[in-house]
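With one protein chain withheld, the remaining protein chains of the complex are depicted in position.
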Amino acid sequence: MMKKTPVTFTLNGRPTAAFADPGENLLDFLRRGVGDMTPKYGCGQGTCGACTVLIDNEPHLACITLAESAADREIRTADCLSDGPSLDPLQNSFIEHFAAQCGYCTPGMLMAARALLERNPNPRREEVIDAIAGNICRCTGYEPIVDAILDASRSYRRSAI
Amino acid sequence: MAIRKGRGFACINYPIGMNLGGDPSQALVHSTPDGKFKVTLSSIDLGQGIKSVGRQIAAETLGIPIEDVYVDTADSDTGPHDMGSFASRGTHRMGNAIIRAASEARAQLLESAAEELEVDARDLTTDGKGNIHVRGAPSRSITVEETAQAAQFKQGRTLAGRGIFLGPLSDVDADTGEMTPVSCFAHAAIVIDLQVDDETGEVEVTQINSAYEVGRALNPKLVEQQLVGGAWMGVSHALYETTEPYYPDRSHRPLDYNTYLMPGPGQIAPHHISILERPAPDAPFGGKGPGEMAANPVIPAIANAIYNAVGVRCDSLPITPEKILRGIRANGGAVSREER
Partner (left out) sequence: MTVEFRKDIFANERNDDFDQIGHARIRQDIEGHVRGRSPFYDDHQFEGLLHVRCVRSPHHHARIRAINASAAEAMPDVVRLIWPGDIPKNMNTLLSLIDFGRDDEPLLAERKVSYVGEPVLAIVATSVLAAQKAVESVVVDWEVLPHVLDVEEALKPNAPVVNDEYPNNCFDYHDRYDHQKLRFGDVKEAFSQADHIVEAEYQMSPIEQAPVETCGAIAAPETNGRIVCYTSTQALFFSIGVTGKLLELPSSRLHFIGGTVGGGFGGKVDSQHEPFAVLGAMLTGRPVKYMWDRAEEMQYGAPRSGERWRIRDGAMRDGRIIARSFTGFFDAGAYTRLTSYGVQKCTGHLPGPYTIPNVASNIFCVYTNRTPSTAMRGFGITGVDFAIECQMDRVAEAVGMDPIELRILNAYRDGDMKAHRRPAKNCALIECCQVAAQKSEWRLSPAAISRSSIEGGGEGWRAEIPETVVDGEGGIGNRKRQWQDTEPLSGTGIRRRVPVGTSTDHPATGNAPQHEDMVAEVARLGFKIDAGHSVQRPSLSEPSEGLRHRHANAETSFGRALGAGPSLPSGYDRTRPPASPGPARSSPPANEPIPAHSRHERDKSEKPFQRGVKRPGVSPFISGTRRR
């Protein structure tokens, strides 16, 4: 039996601990070990962005991040966005702009956008495009997603004031 | 060496459904005791939105608010048979099945209400807001919820409906190809503006103007999603995508999204869409499935625009910079065709 490593970290603001298999990636660790299903597997190669999570406020690709590297860090997934029944402006904007079809890339897309808006609540269109350039969407043609993020940035600016 | 502009056109029609194997879909509708309705299907929602459009079709047919309808799909223990989500059949076949199921449930709903109101069910109608009333006399009314409770606890009646839509099986004649392939066709026409760098062979699509005829846009925003995303996929197919770049040679096979190329969010051309609606006689509220066809006209329109820009006929997909440059070389240089 392979030896498991205990990993303690903060997940969406809550102290969390779980055991990681040797060599396990953060995506499998969060889904299997912790039970947070919001990050998705799309490629396992770091090329699609569906597994995007925030580690200490920076977007990372969980599928190519070692689980053990999460130790003592602050991890956030799409589960952090909503506060109970109330949704984040980004989530509401995705709904209003019809910015999701199959919805599989959406959590990763939202996290990439969230990282951008926390860093820069007043992004230009090019900066939004740049922020999600590592996230593959096969359904929407991206434009509704870019529009939704730009629209949501207005709310982020208001709350920043 | 220069950036050369080109403009190309293509138009298509697209068959809705598949009759070549027989093509059934079933739907069940039933009421909860408080007058909400469940639609039970075995459809698959791949993102195209069958849950959502099925919900709208059911609410419209029942004559009740959309919030009072919920679509539950794809559990084989509860959902009746459906062929699947392919061949642009989902909205058409399942929509028709839902209409039939919801019509039956509505008839029972009105019968129940008639019993409560002591009127003839044929004189009743719904207001779409959760009430049933005598036509022309809105004050003589009963809510759907009260009706459902009466049906359930007083009258001993179900408010439920079954629906099926079976596309007729059509054979194909061996010698002539005679057949009844589908029930209706959607249509599209598209003008692509692009520019070609005749030094690098790179193509940039700069504008898309399109007209899509979809029978009826059952949910305009879902139609828009399909057309915008589908046109993106058309650009992608035309210029980037293949699992075998040197087909039929099997070498250089992409294994990931870094080598299987698609346009990113920074390569989106403005797309101006006009939607036409000519309801198809056998389609649910006339609506045809717009999803599959959306990419098709984009691909040849791009090929035609590239010819217009640099005089190279690219008859092999995807149209890579390499193919364009080889074509320019074979022609002894880029030749822009007439301006459109």
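Going in written order, the chains are labelled A and B, and every chain counts its residues from 1.
Here is the rule we use: a residue touches a chain if its C-beta (ideal position, glycine included) is under 8 Å from a C-beta of that chain, and two chains touch if they have at least 3 such contacts.
Given the structure is predicted, the values throughout are model-derived calculations rather than measurements.
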{"item": "Hidden partner chain, touching residue among B:L117, B:V144 or B:M233", "value": "B:M233"}
{"item": "Which of B:E116, B:E202 or B:E224 contacts the chain that the document leaves out", "value": "B:E224"}
{"item": "Where the unshown chain meets chain A, residue by residue", "value": "21, 23, 31-32, 35, 37-45, 47-48, 50, 77-79, 81-82, 87, 90-91, 94-95, 98, 100-107, 110, 136-139, 143"}
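In the analysis below, only the chains that are shown with their structure count from here on.
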{"item": "Whole-Å separation of chain centres (CA-atom averages), chain A against chain B", "value": "30"}
{"item": "In the complex, chain A residues that touch chain B", "value": "43, 45, 47-48, 98, 100-104, 126, 128-130, 132-133, 136, 138-146"}
{"item": "Of chain B, residues touching chain A in the complex", "value": "45-49, 221-222, 224-225, 228-233, 256-258, 262, 264-266, 268, 271"}
